[in-house]
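With one protein chain held back, the other chains of the complex are shown just where they sit.
Moving on, here comes chain A:
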Amino acid sequence: MAQYTQTLTLLKANLKRDWLKITIWLAALVGVFVAVAAKFEGIYGTSRQIAAIGSTLRSKAMVALIGSVPDGRLTTALIFASEMAVFWGLFIIIFNYSLAVSASRGQEESGLVEMVLGGHPVGRLAPLMAAALELLIANGLFALITGLGTMIANMPGSDTNGTWLSAVAIAAVGWAFGMIALIFSQLVADSHNVSMYNYAFLGIAYLIRMMADVSNPDYTWLSPLGWLEKTEIYTHNNWWPVVMLLVLGILAFLVAVVLNSNRDIDAGVIHVNPGSRKSNFLRGPATLLFWNQKVLTVFWIIGMAVLGASYGSVFDSISKIFNTSPTIQKVLGQSGVQHIEQTQVLSFVGLLGIIFSLLAVIAGVMIVNHLITEERHGYLQMVMTKPQSRSYLLTVYIVFGLILAAVLLLVALMSAMAVGNVVMTHPIAFKYFWRTFVANLPSIVLFMALMVGLVGLYPRLRTMVWAYLGVSFLITYFGSLMNLPKWALKISPFYWTKKVPVDAINTTPLMWMLVVAVILIVIGFVGYKNRDLEG
């Protein structure tokens, strides 16, 4: 046990450092969850409302996105559980990733671990144990408050067992993924790469879950994320997946412990290979940015292609209308059925366009964000003291980010089209995908421009971009489900292109978006040229 000496002291220090972060995350995660639960009866209280949303949720498209819905009679609580479980699982995993990386590799990077282990009577494994315990506390709090809150919301069809099961299961999936993040923290020597491994793992888990849910739900057991659905909240209330998640978390922690014991401080299990001594390629900010981003860019492109393909593979099931009774088919006629089928797929393509754009925006905005990270890390002082103007530097990052975002959106849509048209009897024309692509570009430019404006003026407020992006997505995604007023829906840039590609593009709002974007970019340039460099 000497290896764990002073774990509690470290834990206290971690909590002292992270309490604000934990509080904000928990407030947001628990708050929205409970608020939705409380409001749910008003939205899906009547049997008619339930039936309507039920058929939407049972469509393959929605199953692919947020998981399966149990068969049989639906209640308000059941709809809530099916809608929220996987979704909230994703959010809490992101929260756990952020905590786990900063408590493990992040601390080591900053030299804190070396100081603590080298100069103080602290056990070798204490930092790791403290990280695991910190996550346990954060997730425990989530389960406790969420459980209590959802109890008070008291949705029709809910039961105490199921309510606590959903709260604990979501917390358990967060903790288990957090423990897996601790493994990746041992594998590679810098937190940036740890995060990349983490999100790649999460992406794979989500994709497996998605493909299994739409094809054969038995395979959903293959993904730990899918275990959330297997709890069958409010129907069978199965606690076994929770036990499995906890066992998975403990196993992952043990693997992390073994890996940690067998590596040196500040090193990763995977060693960094020496590289080339010379470079003719690196000539300035543009080539440097390309060089630094090349691996991540390739990951993004492959990831988006895979995501697009997996959505494309369910096009056929989406096109099938529910009541394909012979009578209806007779009434509509062959072409009528085909038309309705196509419209259904097209509105799904529209939804995909928004999801892909969201991811493309994340990738593009992250590139521009790098300009600030590099400034903060002090890398830029080496570039800015060379004959390179600030405008050129900013241009390089914006152009790279915009191109990356556009390419990602296009790749995902094209790959959805390619795979979708293989599985469907009546292929969808290219022009619809192109229309979706063009319609979403202004939104992407707008988010990027907001980032550029903040980079130039108030880099500290950069998180506003993520907040706006998150709010926009939630509004578009949940807005109609939550019966939000129309003006609130209009806050989201995605709102204006929601009907594309079923309808033609309405150019006026998109033009306005571009005008705002150009203004923001100009502000960004002026600000960036005239402000002090940090770091």
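Here is the rule we use: contacts are C-beta pairs under 8 Å (C-beta built on N, C-alpha and C of every residue); 3 or more make two chains touch, one makes a residue touch a chain; residues count from 1.
FYI, contacts and distances are computed from a predicted model.
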{"item": "Among \"ABC transporter ATP-binding protein\", \"Multisubunit sodium/proton antiporter MrpA subunit\", \"Aerotolerance regulator N-terminal domain-containing protein\" or \"Carbon monoxide dehydrogenase\", the UniProt name of the subunit that does not appear here", "value": "\"ABC transporter ATP-binding protein\""}
{"item": "Contact partner of the left-out chain, one of A:Gln3, A:Asn292 or A:Gln338", "value": "A:Asn292"}
{"item": "Candidate in contact with the missing chain, chosen from A:Asp18, A:Asp190 or A:Asp503", "value": "A:Asp190"}
{"item": "Residue in contact with the excluded chain [from A:Asn216, A:Asn262 or A:Ser276]", "value": "A:Ser276"}
{"item": "Option touching the unshown chain, where A:Met115, A:Val243, A:Ile270 or A:Met382 are the choices", "value": "A:Met382"}
{"item": "Touch residues of chain A, complete complex, unshown partner", "value": "189-190, 192, 272, 274-280, 282-284, 287-288, 291-292, 374, 377-379, 381-389, 530-533, 535"}
